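Only a single protein chain was left out; the remaining protein chains are all shown in position.
Now for subunit A:
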């Protein structure tokens, strides 16, 4: 067996409250495709950022072709022969294809000016060698997404990268374009490049990869040759932990259906989604990132318009045209993008909490600050908010405490249905437990909770029933009784049930 061209060992990277990578290792071999597999949040993206010089690891070594390297900047990573093609590759629409390929390392003539002629010729040569069928002189914006990927690959070739990282390169491509990409990957392999291929889709991995490495919760949990490993073995590795977090035990009696949605459709994002949530129930929504779960929830919350479908809340038909309508009806939404959509960070805690409840705290439209403080105190203290005063700007709080402010804001409106979109994403363990505990408390008080989550333990630990979505469609609605994590992953990724390996 040949030596790996790139070796990462003992890479550790922590962020405040989260250990994203814990002593992980990875090996890439020349002329081979290695698939990096893991759930959302397993640490794949963090690793890519470490490899491309965007993040600095807290510990660990990186060796390229046997020599230890340090990658303090993105530039040093490309100098070491590492390049990445991202989900949304950073290219420049207004520049020509040739300029995009040679940006940052354009050939220079003896006057120190860019040698345009050589640049164009070489760019065209690279593109032709890939059979890309792209004119190097046209502007990038004239190309479709697939062709842009080709330009990104050409850029990788032009800087003579030995290691090419492809981070979900097929996410936005059609089947035909994906086939073209496979051909290109074969070309890169023949050229002796080592390729790291990140994808959620098992059919792709089995089609193109030679090796695999599986990450789970920031740790490397398995690696080997694809040809020698079955899909179910890999799924097992992805989810195989014991559900190690403790979720509050609940035995709330489920009541009548509170919210029923029928055939919700959107022109592009989702189609024919039907579900119902009962009083005292937590309904989980599981799926891969981009499955359309958040989009469905934002439509239920009135933020985006439906092309068809109907909703019934407590026996009454509703069709919220704005978030304000939804809140008035009794549906509230804790968004995934907390900093942008959830809280107004430059305003104090109490004003964030009282904003949707001003009608209640005010008197004939005039503010009553004492009432606002009272309301804010009642709900933030129920959530054990850690702050020094209620007049503190939300920006000074940690992510977990900001989330508590968002939840407090909605509880104060006394909603019927609360939708939580990735409620514990990016928050510390302690706040996570507080949020989980609180969700249990909410349903026991007769609220209905819809929880969108990409974290398997959370979905399995909290939900009464689980809706699985894939690519904008509802795959299945399952009772959370004796449900195996593997089943959810299979449904979400679209892997057919196979004979046990």
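One rule holds for everything that comes next: a contact is a pair of C-beta atoms (placed from the backbone, for glycine too) under 8 Å apart; a residue touches a chain by one contact, two chains touch by 3 or more; residues count from 1.
FYI, contacts and distances are computed from a predicted model.
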Field: Identity of the absent chain, which is to be given by its UniProt protein name, from "NADH-quinone oxidoreductase subunit L", "HTH gntR-type domain-containing protein", "Autoinducer 2 import system permease protein LsrD" or "LutB/LldF family L-lactate oxidation iron-sulfur protein"
entry: "Autoinducer 2 import system permease protein LsrD"
- prompt: Looking at A:33, A:62, A:184 or A:343, which residue reaches the missing chain?
  reply: A:343
Field: Option from A:146, A:254 or A:358 whose C-beta touches the chain left out
entry: A:358
Query: For the chain left off this view, which of A:56, A:129, A:391 or A:445 is in contact with it?
result: A:391
- prompt: List the subunit A residues touching the unshown chain?
  reply: 303, 322-324, 326-328, 333, 335, 340-347, 350-352, 354-356, 358-359, 362, 365-367, 373, 377, 380-381, 384-385, 387-392, 409, 413, 430, 433-434
